[in-house]
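So that we are looking at the same thing, I have put the structure below in structure tokens.
The complex is shown incomplete by one protein chain, all other protein chains being positioned as in the whole.
Going by the order they are written in, the chains are A and B; count residues from 1 in each one.
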Amino acid sequence: MKGTILALLLMACAADAAAVPALQEELQETPLLSQQVATGELAPIARRLPDPPYVDTLSTTQADTEQGQQGGSIRLLMGKAKDVRQLVVYGYARLIGFNDRMELEADILEAFEVEGNRRFTFHLRPGHRWSDGVPFTSEDFRYFWEDVALNTELSPFGPPVALVVDGRLPTVEILDRYTVRYTWQNPNPEFLLALAGPSPLYIYRPAHYLKQFHVRYADPDQLAQRVEEAKIKKKQWTGLHQRQDHQYKFDNPDLPTLQPWIPVTPPPSEHFVFRRNPYYHRIDSAGRQLPYLDEIVIDIASGKLIPAKTGAGESDLQGRYLEMSNYTFLREGAKRGNFDVRLWSSSRGARVALYPNLNANDETWQRLLRDVRFRRALSLATNRHEINQVIYFGLALEGANTLIPASPLYRPEYRDAWARFDPEQANRLLDEIGLQQRDARGIRLLPDGRPAEIIVQSAGESTEETDVLELIHDSWMEVGIKIYVKPTEREIFRNRIFAGDALMSVWFGLENGLATADMTPAELAPTSQQQLQWSEWGKHYETGQGMPPDLPEAQRLLALYRQWRHADQIEERRRIWHEMLQIHADQVYSIGTVTEVKQPIVVNRHLHNVPESALWNWEPNAFFGRFRPDRFWLDPARSNSVAGGQ
Amino acid sequence: MKVNPVSEHFVSDKPFDPNSIEQIDPEQERLYLASQWRLMWWVFKRHRLALFCGVLILLMYLSILIAEYLAPYALKTRHTDYIYSPPQPVHLFHEGEFIGPFVYGWGYELDMDKLLRNYSEQRDRVYPLSFFCHGDPYEFWGIRQADLHLVCAPEGGVLFMLGTDRLGRDMLSRIIYGARISLTIGLLGIIVSFLLGITLGGFAGYYGGWVDSTVQRITEVIRSFPELPLWMALSAILPVTWSPLWVFFGITLILALLDWTGLARAVRSKLLALREEDYCMAAELMGARPTRIIGRHLLPGILSHLIASATLSIPAMILGETALSFLGLGLRPPITSWGVLLNEAQNINVVAIYPWLMLPVIPVIVVILAFNFFGDGLRDAADPYKH
Partner (left out) sequence: MAYYIGRRLLLMIPTLIVISFIIFVIIQLPPGDYLESYVAELESQGESVDPGQIAALRSQYGLDEPFLVQYLTWSTGMLHGDFGYSFEYGLPVTEVVGDRLFLTVIISLCTILFTWLIAFPIGMYSATHQYSWGDYGLTLLGFLGLATPNFLLALVMLYFANVTFGISIGGLMDPQYLDADWSWDKLMSVLQHLWIPVIVIGTSGTAAMIRRLRANLLDELHKPYVVTGRAKGVPPFRLLVKYPLRVSLNFFIADIGSMLPSIISGAEIVAVVLSLPTTGPILIAALQSQDMYLAGSFLMFLALLTVIGVLVSDIALALLDPRIRLEGVRTS
């Protein structure tokens, strides 16, 4: 269902959720701002909204969402001051975003057209303004492209990678005040996905604000003085511009934004307040300007203490820093703290996955790890059911590291491939490879006489991971393979893998388990040095250094990925995805354990429109983003706990 | 009677028994002839608490040697069916009858709503505890295979006197095995620290001058650092490839390297005072080398103080190990030490729902208190000639 709708949208013209044009008389002024409007400080609502605004009709079409009332303030807890950028993620105001049906839809843009994935035409909303009232026009796009991306001093490494296709830059045309067009020679299928991402690709800037820091527009003396005051290293204007130009960091109250809430508190602080953006472009179908909530407050506390604070009722909407193991504690505190604990699911391919390093330096081990029978044997020797029962109360889904059932590309055979617990077959495979000899402890011996002891590199972050590894250690001992878990600091962890010193590492599984055919399969092919099973090949793809893949299946994956990038039809993309998934299922490049681990989400009893159950992930849901926090509303009179339930 | 021709005094040549003037009884004789160490012991005995603590410490260190025997289960044993079990009560009387130590059957119900395991006794099943029994196999000191335990779970039953953790491992066994690492770190660390402190402090105090200055500057530099960053940095450079045992030694070394300065200062100041004494000068005049003077003459006088100081540093080492584990440096699972156990208990779930996982804090407190009182007693007794 989802796939076909998505296909239609990408091929056709703008998704038009704003089916109903806003009528002037129907618009209602926001209570919080009415005084400012009365004194003339702020323009009345009709002039603050673009024409047409985005009309959120979800409350009339979906059963569990209702129209809300404006007002109220909620608190969130974060572990570091930097985390305030999560409000850009949660706010999810994007040029193009994913809607509730997982389709790409124009949000800030009024409409967009895509031709062959090469030419993208964007139409802005006339009258759309930045949070300080200055109009949002194509000038902001032009400024970014010509004065930031192409400026060799500001961007010595060129424009962002997502804008470069096969080494070529796009042609950017500013057609008029509200229309921009990007054209590439080769298809750029990841362009729209990047714009809709949780940490979005910004192709625009608040030009009117940043021009005062740009050497081309600012008064030279003023600029020099500003650079001096800000104590920039080497007194370069680029340093100052870069410091100010941080839409994602979200810690600069002076920087104009298009997000639903604007930062008000300058750093450093432990208590960050965000107020509603008077010029936000969305309204509900009753003509009230979104967001419903007037204010969001983010309190900073030590990450380890956040579950305790949440359990004491100090957070109104919390998912980050909460884990499955906190669920019982949160439930015990729910009544006193006046909140509900909902269980969403995570959507990673696996919660814990082991990555044999195909680029390991040790020759004997490299040969062994590259032998698919060895990897299959290890996967068969993993008792996923025990892991599920012991650590996840049996609530998780066992299987290999692949997509989750909610994905339209899911097939059960991918998840079951080599994933049942079968020590006899594992033993047989290992014997077949030639590891029949064992030492006194029962550990198999390698051809050169060494015992088969694998040091598994771990970033040492969670006790959950340690526990899973403990269980895996015991079940692998049954087939004669011993593992040692080596927790290290994160940088060392990655460096050792990059250098080929680590034989095996442990990390999360597939980042995007909820993929559709239009999402990039880059994770499945050797495309990045950060991939733990073949970082050498990934580095070759990124930088040209090192070695290209020399296993036929890996080469095929890379070729398929390139094909996907040039594929025009949705069917072809789907076919490519399935072939890549099948290769992974056969080759067992990573050993997955369980997935769909539950994620506790704490919601204040009086906060409405938060989904009862959903998938908690970075991409594509942007955690809360895709569920539109601007639609969440507080009703102090009504609590939404289900009787007899939580 | 002889008359001294020069002076008019008499020296009687009658036989004279010195002991006739003043008689000392055997008790006083013992006192006067007692060595420094025996005097110390006598004074120390008066401090009853210190004595008690000393015995306790000795017992604890002895128990390390037979940890495998004392623990009901082996270190790695885990019970998938008994996760997060609270401590199991041990009874003596069943329905009014005295049976001897036993436990009832033990099981749980899973509350799926709150994901909580509710454990309860099944009173219809009685499992008497067996002593000197054959239980989980282990490798005694890593050398010999054995399976004798002091007490183990009865056939078909389980024995979790202090509850279990999240993988179903018996807490009592983990605490006993953890003692091995934690207590040894303290002892080893103090030996290293001791040697460093005496050597450097001794030379500084004896020679004075530029030696003294240099050592003082070094100690100053080391003391100027807040401990934490130094720990963090040093722990970060421990090579990743080291086996857990070597990591353990590395941590010990790090803790010791930062600890010796206090001892060195104490040695130095005492030596500065003592070396002006006559016996020291006499030894020098007789041609003794400085190391001999320091080692044979000066140090014994202050050794008692040093031992007292050293003993009082052991608790700091044990706490240092727990602190390092807390920061994620130092020892980490799968090594089991009290610090690791406490670190695992350091979250709100444990405090609110599974409080028995905090029990390792009790042996930590007991050991630290014991060392403190023991050290106090030693120090009070250190200068027996004062009393």
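Note that in this section a residue touches a chain if its C-beta (ideal position, glycine included) is under 8 Å from a C-beta of that chain, and two chains touch if they have at least 3 such contacts.
A quick note: this is a predicted structure, and the numbers were derived from the prediction, not measured.
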| item | value |
| --- | --- |
| Touching the absent chain when the full complex is considered, from B:40, B:302, B:364 or B:378 | B:364 |
| Residue of B:78, B:149, B:275 or B:332 in touch with the missing chain, whole complex considered | B:275 |
| Touch with the omitted chain, as defined above, among A:151, A:242, A:338 or A:364 | A:242 |
| Among A:267, A:394 or A:442, residue touching the chain not depicted | A:267 |
| Of B:72, B:135, B:315 or B:330, the one touching the omitted chain in the full complex | B:315 |
| Touch residues of chain A, complete complex, unshown partner | 75, 80-82, 155-158, 160-161, 198-199, 231, 233, 238-239, 242-243, 249, 251, 265, 267-271, 297, 299, 301-302, 304-305, 308-309, 312, 314, 459, 461, 489-495, 508, 511, 530, 542, 617-619 |
| Footprint left on chain B by the chain that the document does not show | 46-49, 206-209, 212-213, 217, 220-221, 223-226, 228-230, 232-233, 236-237, 272-273, 275-276, 281, 284, 315, 319, 322-323, 326-327, 342, 345-348, 351-352, 358, 361, 364-366, 368-369, 372-373, 376, 379-380, 386 |
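What we mean here is this: only the chains that are shown with their structure count from here on.
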| item | value |
| --- | --- |
| Length of the line joining the C-alpha centres of chain A and chain B, rounded to whole Å | 50 |
| In the complex, chain B residues that touch chain A | 78, 80, 83, 110, 112-116, 166-168, 236, 240, 328, 332-334, 344, 346-349, 352-353 |
| Parts of chain A lying in touch with chain B, wherever the complex brings them together | 304-305, 307-308, 311, 325-329, 331-332, 386, 389-391, 393, 460, 463, 466-467, 470-471, 485-489, 492, 496 |
